[in-house]
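To keep things clear, I will list the structure first and then write my remarks on it.
Every protein chain except one is present and positioned as in the full complex.
Letters A, B and C mark the chains as written, and numbering starts fresh at 1 in each.
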Amino acid sequence: MTATDTLDPPVAAGEGAAKKTLTEALLYLDGVTVTFDGFRALNALSFTIDPGEMRAIIGPNGAGKTTMMDVITGKTRPDKGDVFFDGGTTDLTKLDETQIATLGIGRKFQKPTVFESHTVLDNLRLALKGQRRALPNIFRRETAAARERIDEIFETIKLTEHRGRLGGALSHGQKQWLEIGMLLAQDPRLLLVDEPVAGMTDAETAQTAELLRAINANGHSVVVVEHDMTFVRDLGVRVMCLHEGSVLAEGTLDQVSANERVIEVYLGR
Amino acid sequence: MLNLFTQARRAAGRAAVGATALALAGLTVPAHAQETIKVGVLHSLSGTMAISETTLKDTVLFMVQEQNAKGGVLGKKLEAVVVDPASNWPLFAEKARELIAKDKVAVVFGCWTSVSRKSVLPVFKELNSILFYPVQYEGEESERNVFYTGAAPNQQAIPAVDYLMENEGVKRWVLAGTDYVYPRTTNKILEAYLKSKGVPAEDIMINYTPFGHSDWQTIVADIKKFGSAGKKTAVVSTINGDANVPFYKELGNQGIKATDIPVVAFSVGEEELAGIDTKPLVGHLAAWNYFQSVDTPANKDFIAKWQAYTKNPKRVTNDPMEATVIGFNMWVKAVEKAGTTEPDKVIPALIGVAVPNLSGGFSAMMPNHHITKPVLIGEIKDDGQFDIVEQTPGLIVAEEWSPHLEGSKDLISDWRSPLNCGNFNVKTGKCGGAGN
Amino acid sequence: MISSARLRRLSCALLLALYGLCGALFSQPALAQDISAPLAQLATDNYADTEAALGALALSGSPAAAGIVAALADGKLVFSAAPRQVFLRTETGLVDPLTLQPVADPPAVKPVRVNNRVRRAIEAANGTLSLVSPDPAKRLEAATAVARSRDTAALPALDLALSKEADPKVKTALTLARASIVMGQPGVSDAERIAAIGLVGAEGNQDALAILQGVPADSSPAVKQAAADAIAGIERSLAMWSMAQNVWYGLSLGSVLLLAAIGLAITFGVMGVINMAHGEMVMLGAYTTFVVQDAIRTYNPGLFDWSLIIAIPLAFLFTGLIGVIIERTVIRFLYGRALETLLATWGISLILQQAIRTIFGPTNREVGAPSWMSGSFDIGQLAITSGRLWIIVFAILVFVALLATLRMTRIGLEMRAVTQNRRMAASMGIRTNWVDAMTFGLGSGIAGIAGVALSQIDNVSPNLGQSYIIDSFLVVVFGGVGNLWGTLVGAMSLGIANKLLEPYAGAVLGKIALLVIVILFIQKRPRGLFALKGRSIEA
């Protein structure tokens, strides 16, 4: 037993959502504050994600959703607060993006970001879990296992027939899927997915929801940031609403969308 | 293998190798029929040195025209081949090679900076051609294929220092230069010379600045401070080209007048002064072997023709131009003496050739491949010209190896038989420097 | 400074002149000297003779002497070889130096030649004459000259002058001069010496230091101690002043850097064009100044002092126009491809350099300084040169004007709008093409204005721009791309750091050290001094 294990879960101001203790949570944020030139992007943000959980995060523009992801993935250092991963064993604020990615946190950007001058296949090859050091990669050869795994992912993201095309030549939706596929290839324990269905058709949106549920079912924890309420409903998971850098409400989608404050600042009447 | 190559070469193989030959066609222009004698001009027309060297290119073209008007040389017309080495030192070597090997020039007039000369030297030695080098330089060199028509340090620096000591009673010296070989060597020589004249070390300040130095505030203030110690102080400037204008402007701004701390420069001539308002600089000095203000009929005639040639009645003349003119005339005379442009005949024929210089006397090519020169000291006038305040009574022979330097005090050069050596050591009696 | 032989001559002259003055005051009539001998001696090409003749003239007390000396200084004193005779050249013709009557039948003449040695003799003669001058300023100058000369022979003359002097300022100067001389003289009492040391030490400048260092080695310990204390005091204060002086030099260099970089802060910083032709815009501005001055010299020399003022708008318009042309013909096809702008503008810079070389020739062109930019003055021990002061003022004015243009004018607003969100700006009816052209024109025009200022301190040659381009980029990047204040602070801090390093490391090592510092600094702040912070955007 370490001292941290005995810590009581902190209670967020004005909000009584149950919090897991540090040791139980896969991801643990406590009192995280980030300020840019006087603007508080995150204001004492606290929440936890359980192993195997999928969570949807909603909130108006500027609520701090992307900054939250930046903090978790090491792109932005918080001014204050704790960010722990894997049952409190790892302090994410001490690590950089690469180390965090290696720990098993994958991230999909708001704007789909694939390697545009690589083929779809090479995009997956690059993302596939494996050797990450520079020098050994000069002489690396592709293994049969790797090839099989890539084929599997292609099946999942339904891009098999596009494998030879350049990443930059894909449609917007295809890029979104490729990026999710790349996340899968990394085999992370936690996926952070930022607006995965922006710009997708309804059919594509539904497919994406299905895809994410399948990923979650495979044991990956997922955090999805999304505005599309239909999509969030399709996911059917616990929802958290951010506002002005802290958690406004948390619960099922119905609970959250019934919250007066949420309606006021986000959903509208 | 090599043997095979040489044999094959003599056998003049006529293998048809189209692709490469085609690819190289642009580079290998067949030599022209030899109805003219070609004269190479190797001066930068662009880049940092264009400022100084362009005039020398014009001078050679002018001399070629003049000579052709007189009927050319050996009954043939001269033809100038101009290339632009673009102030790029490796390009100098490349262009020299092109002039000699491709254009088959009989002689090359060129280079300004020491480094450009050093760069082309191996080429001239290898291809056995002739270079006339018209700029004052640091000495410490004498090569069979090069003829130096500019001043060695003893033909410029030392007389200038003597003048300041005798006429201005200077006791304290600032040796300010650009950090390259000419100022370094000249200042080493001057330092040794001043010390031999009893100037204590604390009365000599040496300062080096990089090329194109433009912010002189601190250094000029230091000079001012050094000069306020109660002893008459002078600045000996070996500051190069571009840096001079801001230097003199700063002197003027900080109110250092020639009557307080005179500056004697070795790299500032009429051409450089054309870019400065000289009113604040009146009285500062320069030492050269020629000034445009030299009052001789030969010079007046030359200036008139030059200004007519350039169609610019304000075009100035300067010392390296005179050196180019002297070199050109010497080459013409030697070719006529030898009856051929063959370098192996012209090189020995050049020794002993004397041609009139523009300051009223004759300059002669000495066995060390340097020429005899008068030394003139001039004070800057407000019209950008120089007032000649002193002229050595006779001609001075170049000390290409300075007796004031440790490494060269035992060396001499003599390109006549039987010595035929550019660095003969009189102590060891051997050719080849200090080689034991 | 002044050779001792000459000093002795000066002080003798001074002495005699003073006695002459006293003589004139006490015993009428003044003895009128015959100056025909020195006049004949002036008719020569020999500097030593000229110098000697000047000395004699100064001592002569002849009323004609001042005029003759002035004429010599102006190059208006001429002589004929046979007969050996001097004349003054006036606008109407030659006149006799004594009678000032026109010469009926002028012989062939040439000017009496002047070199530094003669020039100094002229100054000395003028100085001698100015000690009897009714103008206190002239007397002050003469007193200062004597203080610097420290010639014992001048002591009696000084004592005499002191007893007559009424002006307190001149009196102080004379006292100081006396103290300086007393310092090194044998047979002076310790008390008098220590008093002198106190007086001189209070001056606290470089000259005083030199005088104090001249205390004879065989002085008593008390005198030596007093001198050592005074020297230490002066050195302390001089060290502080020299620090201030270095900061001043740094500000001056910084203002030059600011001028050179500020146009680039627009074309590169705001528009993102890696503008390698920026230096050539500066050069074009400098050449505009040259053309303006050339025209003024030819058509209206009286306007010369206004030449820079006239050149500023012309340089702005001309280089601005060139900038607009470049933008319209080349740059506009390259937006969003910053690295290709590097390539194209590099090509443009080669073309512009060669164009100027073809038109104006490869050599430097002369750009003169108007009288209000010449000279220098002191604040305490701080030497301020007017030219540099004006450049600092000018740099700040340009900076403020540019800031105001961007902040307060319609075009400035549109520029900011276009750089921040081109599509949005376009949809709001802003003619983005026009704004692009104007912005590039503004940046180029500002560079042209900088050229006007830089023509005052640097070569006006086709290579002018090349020498500033690296520093300019360094300043903009160091300050933070896209931030004008960053450029200002960057330029000033680089300038001052350079000048503070220079006395210790020398010009070259100082500059190298500065470059290394900038490289290391960029590691600490990879987006410059004034980087904009904000929510990180992806990729």
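We adopt the following convention: a residue touches a chain if its C-beta (ideal position, glycine included) is under 8 Å from a C-beta of that chain, and two chains touch if they have at least 3 such contacts.
FYI, contacts and distances are computed from a predicted model.
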Undisplayed chain, where the name is taken from the UniProt record, one of "Sarcosine oxidase subunit delta family protein", "4Fe-4S dicluster domain-containing protein", "Urea transport system permease protein" or "NADH-quinone oxidoreductase subunit N"
"Urea transport system permease protein"
Touch list for the missing chain, restricted to displayed chains, reads A, B, C
Residue touching the undisplayed chain, where the options are C:Gly198, C:Gly347 or C:Gly380
C:Gly347
For the chain that's not shown, point to the residue among A:Thr113, A:Thr156, A:Gln207 or A:Asn259 touching it.
A:Thr113
Based on the whole complex, identify which of B:Lys188, B:Lys249 or B:His284 touches the chain you can't see.
B:Lys188
For a quick check of understanding: of C:Thr44, C:Ser219 or C:Gln466, which residue touches the chain that isn't displayed?
C:Gln466
Absent-chain interface as seen on subunit A, which is shown
73, 75, 96-98, 101-102, 106-107, 109, 113-119, 121-122, 125-127, 131-135, 137-140, 142, 147-148, 150-151, 154, 160, 163-166, 168-169, 182, 186
Spell out, residue by residue, where the missing chain touches subunit C.
272, 274, 276, 330, 333-334, 336-344, 346-351, 353-355, 358, 466, 470, 473-474, 477, 481, 508-509, 511-512, 515-516, 518-520, 522-524, 526-528, 538-539
Residues of subunit B (touch criterion as defined above) contacting the omitted chain
2, 5-6, 8-17, 19-21, 23-24, 26-28, 45-46, 81-86, 88-91, 93-95, 97-98, 101-102, 113-115, 118-119, 121-123, 126, 140-141, 179-181, 184-185, 188, 208, 210-211, 405-408, 411, 422-423, 425, 432-436
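The rule is simple: only the chains that are shown with their structure count from here on.
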From the centre of subunit C, which chain's CA centre is farthest?
A
Would you mind pulling out the distance in Å between where the CA atoms of subunit B average out and where those of subunit C do?
32
With chain centres taken as the means of their Cα atoms, state the distance from subunit A to subunit B in Å.
73
At which residue positions does subunit A touch at least two other chains?
none
Where subunit B touches two or more other chains at once, by residue number
none
Within their complex, subunit B touches subunit C through residues 45-48, 50-51, 54-55, 167-169, 179, 208-210, 212-215, 217-219, 221, 225, 227-233, 242, 245-246, 249-250, 252-255, 258-262, 271-272, 274-277, 280, 283, 285, 379, 384, 387, 389
For the complex, which residues does subunit C have touching subunit B?
1-6, 47, 113-117, 119-120, 123, 148, 150, 206-207, 210-211, 213-214, 245-246, 249, 252-253, 256, 353-354, 357, 361-369, 374-376, 383, 385-388, 456-463, 466-467, 498-499, 502-503, 506-508, 511
